[in-house]
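The complex appears here minus one protein chain, its other protein chains still in place.
Moving on, here comes chain A:
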Amino acid sequence: MSGPKYGKYGGQFVPEILMPALEELEEGYEKYRNDPEFLKELDYYLKDFAGRETPLYYAKNMSKKYGVKIYLKREDLVHGGAHKLNNTIGQALLAKYMGKTRLVAETGAGQHGTATAMAGTNMGFQTHVYMGAKDTVRQRMNVYRMELMGATVHPVESGSKTLKDAINEALRDWVSNVENTHYLIGSVVGPHPYPMMVRDFQSVIGNEVKQQIMEKEGRYPDSIVACTGGGSNAMGIFHPFVEDKEVDLVAVEAGGSGMKQTEKAALHSASLSVGEDGVLQGARTRILQDRYGQILESSSVSAGLDYSGVGPELAYLADIGRITPRVANDDMALNAFHELSLMEGIIPALESSHAVAHVMEAAESGDLGELVVINLSGRGDKDLEAVRKIDLGE
């Protein structure tokens, strides 16, 4: 088990009032993570409720066009349409074992909120989801999905009205209701033990890839490419391969509308690529900030990548050169969204489209090697309305 730190990153930078809750969570996770009963139940949920394992699909048309073998890890086929459910099942089950009755969560694109609502309602929790007011508009259908499953969605009007502000509000809710509530963080961010715990629950992705690629190709891939906002799908697929140095791990961030920033906001969300060392929302990591340390608003066409920070373990792995940060901008992602839909009959989430876009750009250079796995972290249904509007120039 990793400690609270990844090199200089990580830690627990939270109000004192939350420290006992983090201690309790650490103890709870330590107690149940290897408990046979817990693991059996987790396995049951992952298999029978979430629909694991997900296929590793050989993208034959895309492979032909780009001249490398490309496999897609089909997290878009998980119940709910994204990898997020792997983690929410794990944490909700843990919360149940720990005797909590209420879940709070933050959500950007709405995928994590939806996945929390799914796990929460199934396991009998009262679920409250905080979502930036701006995101509730651009991801209206996900708000409806959450409400259908009995969750209460709270639009957050403060700050930039996006994911960062939703996290602030969820933290405040947790501070106020810490005794009966589990804060179900949706990515490998926040104070210890969240980055480690979320990574562990998401590692099911990489563990499956390891077996599947051996069966199909008899060897590990040359590169694994995953989009990275907070970085949960990236850590999930990367983690089992971290010790396998021959596999390049490529984290693709949202380049937004340009790699520039104004006084208060960045036009992108590339905290791993160009962010600086700082402390945000419970952890020391790389963040988008001004020279005084005020957090810059981030920007991306995909709500799920629109975040000013990144998981501390990713920051560490980037520092030691184990992962390679790359950037794909909005236009590249939109193009990949269309191209994959046309080529393979698979509509990717805008988040995942960033990973696809990078492969489309980099395949010819030879940098990715001959055998590439893309983590197709989610499906694009939630983005149809947004993309349609952009296509029509609305």
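Please note the rule applied: a contact is a pair of C-beta atoms (placed from the backbone, for glycine too) under 8 Å apart; a residue touches a chain by one contact, two chains touch by 3 or more; residues count from 1.
To be clear about the criterion, contacts and distances are computed from a predicted model.
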Not-shown chain resolves in UniProt (candidates "Tryptophan synthase alpha chain", "Sugar ABC transporter permease", "Acetyl-CoA acetyltransferase" or "Pyruvate ferredoxin oxidoreductase") to "Tryptophan synthase alpha chain"
For a quick check of understanding: of A:Pro20, A:Gly150 or A:Gly258, which residue touches the chain that isn't displayed? A:Pro20
Among the options A:Leu46, A:Leu103, A:Leu171 or A:Ala362, the absent chain makes contact with A:Leu171
Among the options A:Asp35, A:Asp48, A:Glu147 or A:Glu179, which residue touches the chain absent from this view? A:Glu179
What is the set of chain A residues that contact the non-displayed chain in the whole complex? 11-17, 19-21, 23, 158-159, 164, 168, 171-172, 175-179, 278-282, 284, 287, 289, 291-295
